[in-house]
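Every protein chain of the complex appears in place save one, which is left out.
And then subunit A:
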Amino acid sequence: MSMRIELDEPKCVAAGQCVVVAPDVFDQRDEDGVAIVLDAEPGPEQEDAAREAAAVCPAAAIKLVER
C-alpha cells in the first residue's frame, strides 16, 4: 500500500488546518496562504496525519489516492 496526495488547488481557502495536522506533508504559499504539498507520496509514518489533514480540510480540497 502506498499513498499519493492530490491537492485541488483552486478549491483551497488557506484555512491552514492541513499544515497544523501534517506539517511534514503540507505548507502554505507565502503570498496567499494556499496549500503546497511538500511530500506527495508520504511514507507510512505520515499516512495517518495525511488522512486527518484530508478529513479536516474545510474545502474538501485534499484527495488521497491509496493503492
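Keep this in mind: a residue touches a chain if its C-beta (ideal position, glycine included) is under 8 Å from a C-beta of that chain, and two chains touch if they have at least 3 such contacts; residues count from 1.
Here is the rule we use: contacts and distances are computed from a predicted model.
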item	value
Hidden subunit of the complex - UniProt protein name among "Short-chain dehydrogenase", "Cytochrome P450", "Transport permease protein" or "Hydroxyacylglutathione hydrolase"	"Cytochrome P450"
Interface with the undisplayed chain - residues on subunit A	10-11, 13-17, 19-21, 27-28, 30-34, 52, 55-56, 58-60
